[in-house]
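Everything below concerns the one structure shown next.
The block that comes next holds chain A.
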Amino acid sequence: MATGEAVVQIAPNPAIALKRGAEALAGAEEPEEPIMIEYRIHGRGGQGSVAAAYLLAAAAFEAGFTCQAFPAFGAERRGAPVMAFVRIDEKPITLRSQVRSPDFMIVQDDTLLLDPNLTAGLNPEGAMLVNSRKPASEFKKSKTRVIAFPATELAVEVIGRPIPNTALLAAFLALTEHVPQKALAAALKGRFAGPVLEKNLELIAKAADTVEKGAWKEKAHA
Partner candidate 1 sequence: MGEMTRGQYADAGTSLDFKTGNWRSTQRPVHVHAKAPCHTACPAGEDQQAWFALLQEQKVEEAWKSLVSANPMPGVTGRVCPHPCETACNRVHVDGALAIHNVERWLGDEAVRLGWDYPVAAPAKDAKTVAIVGAGPAGISAAYHCVRLGLKAEIFEALSEAGGLLRSAIPPTRLPRGPLDAELGRILDLPGITLNLRQRLGRDVTVESLKAQYAAVLLAPGCEKAKPWSVQGAVPADLHEGLELLRDFMDHGALPDAAKGDVIVHGGGNTAMDICRIMKRAGAKSVTLITASGLPGPDTAPDDLINVVPRELEEALEEGIEVIDHATVSRLIMKGSKVTGVEIIALKKEPGKDGRKRRVEFEGTERVVSVDMVVPCVGEQVDPEGYEGLLDGAYFWPDNAGGRVAERVYALGDARGSRGTVAAAIGDGRLAAEAAAAELRGEDDPSADDRSTIGIDALNTAYYAGASRTLVAKLPVSERTFEAEIEGSISRTEALAEAQRCLSCGNCLACDNCWTMCPDNAVIKTAELAMDGSHYVFDYDYCKGCGLCTHECPTGYIQSVPETN
Partner candidate 2 sequence: MAPRSDNSKRLNELRMKHGRPPAGPNEPKAAKAEPTLREQQPRFRGLESGHRACQGCGEALAARLVMESAGPDVMVANATGCLEVFSTPWPQTAWRVPWIHSLFENASAVASGMEAAMKAKGKNTKVLSFGGDGATYDIGFQSLSGMLERHHNVLYVTYDNEAYMNTGIQRSSSTPHAASTTTSPVGAERMGKRHLKKDLLSIVAAHHIPYAASASVAYPADLQRKVRYAMGVEGPTFLVIHSPCPLGWRHDSALTVEIARRAVECGLFPLVELERGALTNIMPIRDPRPVAEYLKLQGRFAHLFKKNDYRAAEELDHLQALADHNIAIYGLRGEGTDPVDTTGVAQVRRGGPLAGRN
Partner candidate 3 sequence: MREALEGSQAIARAISLCKPDVVAAYPITPQTHIVENLSKLVADGNLHTEFVSVESEFSAASVVLGAAAAGARAYTASASQGILLMSEVMYNISGMRIPLVMTIANRAVGAPLNIWNDQSDTMAVRDAGWIQLHCISNQEAVDTTIQAFRLAQETELPVAVNMDGFVLTHTMEVIDVPAQAEVDKYLPPFEFSRKLDPANPVSMGTLVDPNWFSEVRHSHHAAMVKALPKIEEIDKAFAKVFGRASGGLLTVEGDKKAKVAILAMGSVVGTMMAGQDEFKDEVGSARIVKLRAFRPFPAKALRDALKGVEKLVVIDRAISPGLGGVLGTEVSAVLSTMDNGPKVYNYALGLGGRDIQASMYKDLLKAIENPKAPRFAIFDADLKKLPPEDR
């Protein structure tokens, strides 16, 4: 259960700068309306894609944002491709549509990328994190930034189960710094307890360390 208290007070938030532009960060006189960030998470049934979306939203909430997370509902069973959507903003989110042009994508299973349409709509200034042992170049079809990260292996190593979602989220947040790691930890505390929580906290710490912090903090320059 989420604590309801924002664990981190960050203002101005560097993440928002992504869409506001550098001026905001520099403390410009008239900052633009904060703009919503949209995420799409792809995976296969059983990998925890919807949970990842809820965790990301919950982490954002812990960090003081408004958020929205929901799955692309279907009758899919374990193993079938699934997706989930997250929106983060500073003001209430009324939009209820699916995310067609995400700013960021997290792909939990690299085989999904065999479908060339998977990345359709991805913001070219955004980025994509892929769970894979393969080099990122394998998946880079455009100028959009791609980082590959073997989250499943790490998850197996730390928690003993091939569920990559929390490791990926940690790595993703380390890269984007949209939400501090502490918020993710708080979100995990709202969802898990006991040894599972402990292992996951260990996992996200390790995962965050494997990537270059803040690498996606800035807008890509297409």
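In picking the candidates, the idea was that all candidates are chains of the complex that A comes from, given by their letters.
Just so we're on the same page, contacts are C-beta pairs under 8 Å (C-beta built on N, C-alpha and C of every residue); 3 or more make two chains touch, one makes a residue touch a chain; residues count from 1.
Since the structure is predicted, the reported quantities are computational estimates derived from the model, not experimental observations.
A.B. asks: Please find, within this complex, the candidate from 1, 2 or 3 that touches chain A.
C.D. replies: Only one option touches chain A, namely 3.
A.B. asks: Could you please specify the touching residues of chain A with respect to candidate 3 in the complex?
C.D. replies: Against candidate 3, the touching part of chain A is residues 1-2, 4, 53-54, 57-58, 60-62, 66-71, 73, 75, 92-98, 100, 187, 190.
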